[in-house]
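Sharing a structure below in C-alpha cells format, with a few things to ask.
Omission of a single protein chain aside, the complex is shown with its protein chains in their original locations.
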Amino acid sequence: MVNATPDLSVKLGKLRLAYPTLMGSGCYGSGEEFAPFADLSKIGGIVLKSVTRLPRLGNPTPRLVHTPAGMLNAIGLQNPGIEWYLERELHKYRGRPCKIIGSVAGFSLDDYSYVSQRLAERDEIEAIELNVSCPNVASEGETFGCDPDLTERVVAAARATTDKTLIVKLSPNVTDITAVARQAERAGADALAVVNTVRGMAIDVDRWRPRLGNVTGGLSGPAIRPIAVLAVYEVAQAVGIPIVGQGGIETVTDALEFFLAGATAISIGTANFTDPRIPERIAAELRSYLTRRNLSSISEIVGQANAGITSAHQYEGDEG
Amino acid sequence: MVNATPDLSVKLGKLRLAYPTLMGSGCYGSGEEFAPFADLSKIGGIVLKSVTRLPRLGNPTPRLVHTPAGMLNAIGLQNPGIEWYLERELHKYRGRPCKIIGSVAGFSLDDYSYVSQRLAERDEIEAIELNVSCPNVASEGETFGCDPDLTERVVAAARATTDKTLIVKLSPNVTDITAVARQAERAGADALAVVNTVRGMAIDVDRWRPRLGNVTGGLSGPAIRPIAVLAVYEVAQAVGIPIVGQGGIETVTDALEFFLAGATAISIGTANFTDPRIPERIAAELRSYLTRRNLSSISEIVGQANAGITSAHQYEGDEG
Amino acid sequence: MGMMALDSHGRVHTTTVHARIDLATGVTLLTLEAPELAASVRPGQYLMAIPPSGESAATALAVYDVSGKHASILFFVTGKRTRDLATLTPGALLDVVGPLGNGFDCAGGERDVAIVAGGVGIASVWLCARALLARGARVRLFYGARTADLLVETQRFADAGCELVLTTDDGTRGERGLVTAALRAAAPPEAIFACGPSPMLRSVGEIANELAIPAQLSLEETFGCGVGGCWGCVVPLTASSVRAPGFPPAQRGGSDVVYARVCKEGPVFLADELRW
Partner (left out) sequence: MGMMALDSHGRVHTTTVHARIDLATGVTLLTLEAPELAASVRPGQYLMAIPPSGESAATALAVYDVSGKHASILFFVTGKRTRDLATLTPGALLDVVGPLGNGFDCAGGERDVAIVAGGVGIASVWLCARALLARGARVRLFYGARTADLLVETQRFADAGCELVLTTDDGTRGERGLVTAALRAAAPPEAIFACGPSPMLRSVGEIANELAIPAQLSLEETFGCGVGGCWGCVVPLTASSVRAPGFPPAQRGGSDVVYARVCKEGPVFLADELRW
C-alpha cells in the first residue's frame, strides 16, 4: 500500500464522492460561478443553494458583514422556488464533473417532503441535504433543527420521498446537538452535516442600527471552527452514520481537525471567498499528509482524536 | 451639558461603578498582576476568579489554545477553596482603587449558597457574580446555566444569602438564552453577565489528540463577539435588569456595539492578554465618542440599536 | 443607451508588487506587475485581492489604472483586510482574481459628461475618465472627500484634462459640503458616471432621474464571494432591466423588483433601473 497514492474517496450512504470535499450550500452558487477559477473535477461535490416551495426574494440588504476571522450572512434563502428551479435552473448542473446535492429548506413538514420529492425525482440531483438549520428566516426555519422531535418528523417526511442519500444539516444553536443528531439518525438520515452557521449580530456604531438588514445573521468562517470541531466530535460519539464536518475550514490542518474529530467528509463554504483554489489545495495536501504517514485511505484517520482520552482527562479535571 | 465631560458611571443594583468596565473573571487575577501595566483607578471593577467550596487543582495541561481571533481555555476552576481564600487571599483586595466582585462557582445548590454567603459577609467584596456557566468542569458547572429551572433555584438560593448586588453570568451554549435570563431575573438577580465562553475544541493534527488537557474548552475573544452581541440584544428585550455585556471586546467600537445592543456595562477579559492598556483606552475613547455626539452620559446610548427595527426588517425578510 | 456585453471572464493571477506610493495616511497605491490582467481590464471593472496573510475573505478593489504590463489598485485602510494589503511592499506577491464585473460603458456619444466620485470611489473612475477624454468628451470631475488629505490623485485627473470640482465635508479644500450639492449647482451634463458610498449614489441617481440624464452608477456593497455565488451583495432592480437575473420578480413599493448581484450583474448599474 505504501506506494499507492492514498484513496480520498468516501461514501455518504449510497453517494460516492471521489474527494471528501463538498462545497457548502449557498457559498458556491451552481459551481459555474467558480468554474473559471477552480477545477470542479478536483472536488467531491457541490451542495446547491437551499430551495423552498415558493419563491423568496430574500432578506433586505446589507446581507453580509465581515467579522473577526469570520462573516455574518443573512441572505434569507433567496431562491426562485422549486417549480421555476426545476424548469430553468437545474439543467445547468448537467455534466458537472462532481456530484450535485440539492438542498431543501421549508417552513412546514409539507414543504420539506414536497420539495425533497420534486428535487429527488430529477437525475441531476444525486443526494438531498435537508437544511433544518437556517438562522436567517425569522426563525421558523431554524426551529425545526432546534427541536429534536420536529427534526425527527421533518426527516421522516423527507426520507419517505426518496431512496437517494439524505443528509440532514444540524444547527449549532442548541443546548445539546447530540439529541437532535440521534433523532435525525433514527428518522432515517444517511448522513449529518455538522454544523450550519452560529447565530450572531453586528451593530453599526455610527448609525446605531444593526449592520444586517435582517438584524441577525449566521456566523461562518474560522471564528466558529472550534465550535464546529466540538460539535462533530460529540455527534460522532452519539451516532453511527457518517458526518460532513464544516465550519471555518481553510487549510489542510483545519480539515484534518474535522476528520480526526469524526467527520467522514468535509464541506468548504466561506473559504471559497478567501481563495477559490482552497478546495483543490486541501485535497492535494490531504493526499500528501496520508502519504507521509503511510496511510492508504482518508478513512483511516476518521475519529482518531477520539479514543478513550475524554474520560481519563475529565477524571483528572475534577480533582482538587 | 454639552461642555461637561460625559458621565461614564453606571449602577448594577446597589453597585455603583465609576467606569462601565469590569475585568472578566479568571482573566485579571486579583488585579495585582496587572497593576504594573494598567491604572486600576481607571476601570470600574474586577471580577475575581471563580471560587468553589472545596479546593480545586484545576484541569491538566495544556489549558490554553490560541484559535482564529480567539482562544480556548480549560482552566477548570483552579482555586484554593473558599476557606483558604477568605483567610489568605481576600486581604490582597483591600484598598484597590476599583470595585471588587466575587465570583462563585459550584456543583450543588448548597455550594452556591454557602460560598455566596461566606464571600458576601466580607466587606472587601462589593458584589457577587454567580458563575452558572463554566464550560470546563465536566459539565456539572454548566448544567445549571443551561437549565432555566436549575438556574432559578441556584439564583434564589444565593439571593437569600446577601443584599449585595447579585450578578448572574449566563451561558451562550443554550437554545434560548432569554428563557434562562427571565428565570434568573425572577429569582432575584440584580444584573446579568452576558455571556460566558462558547464551548469549543481544537485537535492536534500531528499527535491526533485534543489540544486541551480537558479535551473541550471555552472559546473567548473577538471570534465570539457577534454571538455575544446578539445574546445581549435578545436578553435586553427579555428582562428589565441591567446587563454586563462581554465576549471579544477589544476596542471602543466593540464596546459601543454592546452598549447599543442593551448592555449597561461591559466586561473585558481576553483583550487584557492582547494589551493591558485596553480597558483604560476604551474608557477614554467612550468619553470622546459621547463628547463628539454631545451626549452627557453613557446611559443615553444603552439599547439604542434596538428600537423597532426588528419587526420591520423581519417582515420584509419573509417576503418572496 | 447600450451597455457592454454582460459577464466577464476573470482568472486567478499571481502578481508582483512593482511599486508602492502612500498617497496619504491610510491611502495606498500599489502598482502590480500583471500583464494578462492589465491587457483585459475595462473601465469600472474590479478584482478580488486574495489576502496575503491567508486569513479573512478576499477584498474587492477596483482596477485603478493600467499601463503596459502593470495594473494598479488604490485603497483606503478601513479594516483588517485593507490593513493586511497595506503591509505589502515592492517585490511581494499578491494573488488576485479578475478582471470581474460589468464596468462603465464609455462609448456613448455624449460630449459633455460629469464624473462624480466620493471617497474611495475615485479608484473606480480613472480608467473611465481616460476613455471619455480619449474620445474627446468634456469631462468634469465632481470629487468629494471628508477632508483635504483624502482628496487624492487630483493632479492626475487635472493633467489629463478633467475640469475639477472638489468638495470636502470640513471645507479644508474645495467647496464645503457634499459633492452632490456641487453637482446640482452645476450646469447639467449630458451623462453621469459615478462611484462612491450608497447615500451619494442614491442622490446622484435622483438628480439624474429628475433631469432625465443617463447615469451609470458603480455600487459598493459588502462582498462575500465576489463572483456571483453567494447572493450576499445584491441590490433591487426593476424586473424589466436587461441586467435582472432570471428570477421570479416580487412586488415592492408598487413595482416588480428582482435582486441583482452587484458583483456579477454590476458593479455598474443605470440610475433608472435601480429600485433602492
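The first chain written gets the first letter, and so on, giving A, B and C; residue counts start at 1 in each chain.
Just so we're on the same page, contacts are C-beta pairs under 8 Å (C-beta built on N, C-alpha and C of every residue); 3 or more make two chains touch, one makes a residue touch a chain.
Model, not experiment: these values are computed from the prediction.
When you scan B:Ser41, B:Thr274 or B:Asn294 for touch with the missing chain, the hit is B:Thr274.
Across the entire complex, the residue among B:Pro20, B:Gly45, B:Gly58 or B:Pro148 in touch with the chain not shown is B:Gly58.
Panel shows subunit B; residues 26-29, 33-34, 36-37, 49, 55, 57-58, 61-66, 68-69, 71, 73, 75, 78, 80-81, 84, 88, 221-222, 250-251, 270, 272-277 of it touch the chain omitted from the view.
The chain not displayed touches subunit C at residues 53, 55, 80, 83, 87, 89.
In the analysis below, only the chains that are shown with their structure count from here on.
Relative to subunit C, the chain whose mean Cα position lies farthest away is B.
By number of C-beta pairs in contact, the leading pair of chains is A-B.
Each chain gets a centre from the mean of its Cα atoms; for subunit A and subunit C, those two points are 35 Å apart. Inter-chain spacing, taken between the CA centroids of subunit B and subunit C, is 44 Å. Centres computed as Cα averages put subunit A at a distance of 32 Å from subunit B. The set of subunit A residues that touch two or more partner chains comprises 55, 57-58, 65, 68-69, 78, 221-222. Touching of two or more other chains is recorded for residues 55, 250, 252 of subunit C.
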